[in-house]
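Note that this complex is displayed minus one protein chain, with the remaining chains in position.
This part shows subunit A:
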Amino acid sequence: MSNPSTMLASGCHITPSGCGFPAPGLNSFNFKPIFSIGSFDFTKPMLLALICMLLVVGFFWAAFRKPKLVPGKLQLVGEIGYNFIARSIAREVIGKKGDKFVPFLTSIFFFVWLMNIMSIIPLAQFPVASRFAYPVALALLVWITYMYLTFKTHGFVGGWKHLTYMQGLPKPLVPLIVFLEFLQNVITRPFTLAVRLWANMFAGHMLIVMFSVATWYLLTPSFYAVFSGASFALSIGMTAFEVLIQFLQAYIFTLLASLYISGALEEGH
């Protein structure tokens, strides 16, 4: 089977040619480079990531560059966003010590949220986080922060104990638990943090593409037009649903980051 996108562009329909359904696959997530410098290929997700960066910086620059005691509309919106992270996440999860991490958490939340929103912006229409490297970059930073804070708070030996040991275990279980705790805290945590975001965005984009392609594929002057309409309705519905998921995943990513930070700063285990 040839590239489904090529078939989509060429006008492959169920009737009358009986062309096979060009199911979207991993190809939907691989882009031709916009330009190349040597072996470096600049692709659309990279462009979108940089646009997201500019949008986040631009918005907060416009809102908070010269903050006033009596806020304007833009500053008020920015303050709502800032307070959402500072109060509902940093203060709620980490407590008073969380104030230091508000810039980190705010940057994560708004950068991730915007990268997710790109999924439904016309022309962009691609969630940047569905390219695994972007969630990995952020999860890596969270993991480094988590490790740094753990060893800074508890010292080297205390840090390892904090990461792997539990009080009051029966002696025979200690090696097993230490192994599992190490696996969970040091390896799975950052991996699941990245995968959770990536998989949600990947699946959401896949669904929207799937129903969009199906709408086009089934759109023929025949009985199948009914299914085409249903697919179209579903693609609209999925897009609306994605709006919720995009926010939720950005929130969960930030919340988990703050939970890890809180765990690193905790006294006991």
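We take it that a contact is a pair of C-beta atoms (placed from the backbone, for glycine too) under 8 Å apart; a residue touches a chain by one contact, two chains touch by 3 or more; residues count from 1.
Assume contacts and distances are computed from a predicted model.
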Protein name (UniProt record) of the chain left out of view, among "Caffeine dehydrogenase subunit gamma", "ATP synthase subunit b", "Fe2+-dicitrate sensor, membrane protein" or "Hydrogenase-4 component E": "ATP synthase subunit b"
Chain not shown: contacting residue from A:Trp61, A:Tyr148, A:Phe179 or A:Phe223: A:Trp61
Absent-chain contact - pick from A:Phe21, A:Phe84 or A:Phe132: A:Phe132
Where the unshown chain meets subunit A, residue by residue: 3, 5-6, 8-9, 25-32, 34, 40-41, 43-46, 49-50, 52-53, 56-57, 60-61, 63-65, 67-69, 75, 78-79, 82, 102-104, 106-108, 110-111, 125, 131-134, 136-138, 140-141, 195, 202
